[in-house]
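Below is a structure I'd like to ask you about.
Here the complex is missing a single protein chain, while all its other protein chains stay put.
Chain lettering (A, B and C) follows the sequence in which the chains are written, and residue indices restart at 1 in each chain.
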Amino acid sequence: METVERLKSEFSSSLTSLPSTNANETLLLLSENEALKKLVKSISTEFDILFTLLVVDRPPEAFELNYVFSRYRDSALLTIRVNLNHDKPVIDSIAKILPSAEWEEREAYDLFGIKFRGHPDLRRILLQDDWPGRPLRKDFVVTDEIRNWTGLDLKF
Amino acid sequence: MKDSTQNKITINIGPVHPSTHGVLRFIVDISEDTIVKVDPEIGYVHRGVEKMAEMKNYNSFMPVADKLDYIAALNWEVLYADVIEKALNVSITPRTVYIRTIMCEIQRIMSHLLFLAHVGEDLGNTTLFMWGFRERELLMDVVEEVSGGRLAPMYMSIGGVYYDLTLSFGRRLLEVLDTIEHKVKNEYKAISYQNDAFRLRTVGVGVMSKEFGISHGLTGPNIRASGVKRDLRKDSPYLAYDKVDFEVITENDGDAYARFMVRINEILESIKILRQAIKEIPSGETKVKVPWFFKIPPKYTFVRHETPRGEAAMYLVTNGDLKPYRLKIRAPSFYAIQAIKDLLVGNKVADLVTILGSLDPVPGEIDR
Amino acid sequence: MIYDFFYNWFNGFLSPLLSFILGWVAVFIIGVLITLNIPIILGWVDRKLSARIQSRYGPTYNGPFGLLQNIADVIKLMGKRFITNRNVDTLVLNIVPVALSLLAFIMVFIIPWGNPNLILVSVPFNLLFIYIAMALSPLFVLLAGWSQNNKYAMLGGFRGAAQITTYELSLLLIFVGVGMLSGSYNITTIVNAQSHIWYIMYLPIMFIVFLLSSLAITERAPFDLPEATQELQAGWKIEYPGIRYGLFFIAEYVRLAIAAMLLVYLFFGGWNGPVLPDYIWFWAKTAVVTFVLMSLRWVFNRPRMDQLIKIGFNWLLPLSVINLLIVGAVLFY
Partner (left out) sequence: MINEEPNADEFSYPGLGEVMFMKAENFINSVLSWGRSRSLWPLTFGTKCCAMEMIPFGATKVDADRTGTLFVGDSPRQADLILCSGTISKKMVRRLLSAYEQMASPKYVIAVGACNISGGLFHDSYNSIEGIDRIIPVDVYIPGCPPRPEMFMDAVLALQKLIRENKEQGH
């Protein structure tokens, strides 16, 4: 695809192509996290929708963020993969560029604890504010204590 | 001019409210009956489905996938089965392909009928509500005849379907489709889309431009109502959609009425697909042997389908174990509710229910 | 007049003062019985009718054809615990349902029931009294909305007051038009004036206006915006549990019945009609009108608040004025 060629020439040092197992998908690994915002800005004219944001927790090395972009013209997919430091998962927010990313990033913050710099409204989205822990992390084990916790102070 | 924020009232709608289509919550700031700010809050039926997928083996997750979107359960079953089959490199038999297509389309009609019913209820027209459910029951019976279940049928298995179609299925389905086509074209017309009181409430309400819909990631009937000709069944055909003849329904206005009309016409289009599929269904096996416990080698598998609410996708990450390493579920309603906070501003507070209903969200798949 | 009948009957064997008191007591008891029975009967009809339109059965388990259903509802509502929120104006909160059903009671008192003699207490200008009883209700709706300390209730109260006030204006103009034609504000005179030609021939537009206005004033769907379930839960009734909630049904259904009867009296010639006796004519007409008023609820969805007010002020009010002017001009020449 010409977009991929253009991106590769633009971000030559930090962008590498990976083989993808899915049809129509182009998989690119971005090694320089700071360049994400610029990259998204440059592809947002071509790929107009952030289809989904897949976060994979791979302890102890990294959080693997897969930004899956799609477009309405055809069924082409473009996946940008970014690896984050597991101890300090911080990355730039792209919610200002693509409004559809806003809640996906809030969800990643809620369930994984990944912080997005410059996000307009970074709060928990699915769980309540006093919920203990980040449930989708691999080190989070569903114990009886968690299952019995109601967040209420009930006395019978 | 007076500052409009001075006489601002904050009202809380939901999570238990008759018109929120489940348990959504909106914290709405209104000023003189006009909405100035909306803060949707979701997560009231968050069950941690993605974590549960990591705790169960592949087959045991099927009933959970069934209950993600309880209005279009069969579509999600097909999607999940498809993801696992893609990852396993299992190809299903031609008869299964057709059975799944038929089931997906039946579910689409059921889902859209429920949508019509709910819009009727939101606008205070209880009769449309009851009628929508009356016609939905007919299809429920057909599904029940094949699968034994009504709402959450658990009909798809990995590698096929659990039971073959019954002998009377085709005849019975065609009868039901005739009834529904007649009712949608006549009775529903009188009470909803040709009714002046109905048009008064929906035409020009919640207008969503093409650009707005695209940038907010809306898919399915919601974006088709804004004039974007985008349907995964046509664009990247899966199942038997490349073998049947149908059209992608679009409307240009992008208001609540257009979204309603897209669904009405999609019901008729689905009836067309079903009639063809019933005629062309091949005979043969309905199952491919897949063991109950199996391992999938490390890979990323991405599959997306067109559910009644839009483009749903599952991203499966495996690591050679009996369980998925990570399963990401992309729910189309999630994006619709995300868009609503910009869409509602400037509308009247009474239009909140109209716009929300016309986007057809399901909390089950939003919260997962 | 039923009061006169009782007075004369008691006066036959009792002193005038005692028969005066007993006459009023008897009339009062009859009025209360009628007021309480209207919601029970009309509520049953409403539920059955809605069920048949929606291809259901409606109540069947309680009594024959579910006739005892609403009695069960009333018993249940009376047996509920009397709870009141903190931070509400308790006095106002409790006065409103009583006051609204009292207004309904007054209307029952002064309207003729299908015959000029079948009237509990005859009042010279009973049409105007009925108008006043209807016109007072937005005050109580507003009070109810304000007293509950609830935002839904307050919005519902504002909506209710605005809606009823808007449509009362057209209603008043209709009454004036009818009064001009017949030369009286007494329902008996109005009906007798229609013995040759019904007023719907003179006031066709006003009939439509009255139909819509009466729906709006009775706050029934499609004009049930103050209590729109899907928007405001129960609107200004939201914090009323138990029998206080039941009292609102009295107000609602009595006003519906009065509206249907007024439609018959003002536009369809009341008890006038050939061959058959007058009470058959009257009740047949009332049944048809009630049926129409009720079934409108199940066919149309509700408009928005601004649209409702717009309909009232931009269409119904000017149309009423035009019709009134035409009538005035015709009568003048």
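The working rule: a contact is a pair of C-beta atoms (placed from the backbone, for glycine too) under 8 Å apart; a residue touches a chain by one contact, two chains touch by 3 or more.
For clarity, every value in this text was computed on a predicted model and none was experimentally measured.
For the chain excluded from display, the touched partners among the shown chains of the whole complex are A, B, C. Remark: the omitted chain is touched by one listed residue; of B:F26, B:Y44 or B:Y300 this is B:Y44. Shown as candidates are B:I9, B:V64 or B:V90; the residue that touches the absent chain is B:V64. Within subunit B, the residues in touch with the undisplayed chain are 15-16, 18, 22-23, 43-49, 51-52, 55, 63-64, 67, 70-71, 114, 129-131, 133-134, 136-137, 140, 150-152, 363-364, 367.
Residues of subunit C that touch the chain left out of view are 47, 51, 54-62, 66, 68-69, 71-81, 83, 152, 229-230, 233-234, 237-242, 245. Along subunit A, the points of touch with the absent chain fall at residues 127-128, 131, 135, 140, 142, 146-152, 154.
Here is the rule we go by: only the chains that are shown with their structure count from here on.
A comparison of C-alpha centroids places B closest to the centre of the full protein.
The most distant chain from subunit B, with centres taken as the mean of CA atoms, is C. The mean-CA centres of subunit A and subunit C are about 61 angstrom from one another, to the nearest whole unit. Our note on geometry: subunit A versus subunit B, Cα centroid distance of 25 Å, whole angstroms. Not a single residue in subunit B touches at least two other chains. Looking at subunit C, no residue sits in touch with two or more other chains. Subunit C meets subunit B in the complex at residues 50, 53-56, 151-152, 155, 221-222, 224-225, 228-231, 233, 298-307.
Those residues of subunit A lying in contact with subunit B across their complex are 20-25, 48-52, 54-57, 66, 68, 72, 74-75, 77, 98-100, 102-103, 111, 125-128, 135-136, 140, 142.
Residues 42-43, 46, 48, 50-51, 55, 214-217, 223, 228, 230, 232, 235-236, 299-304, 311, 313, 315, 317, 325-326, 328, 330, 334-335, 338-339, 342, 367-368 of subunit B are the ones that touch subunit A when the two sit in their complex.
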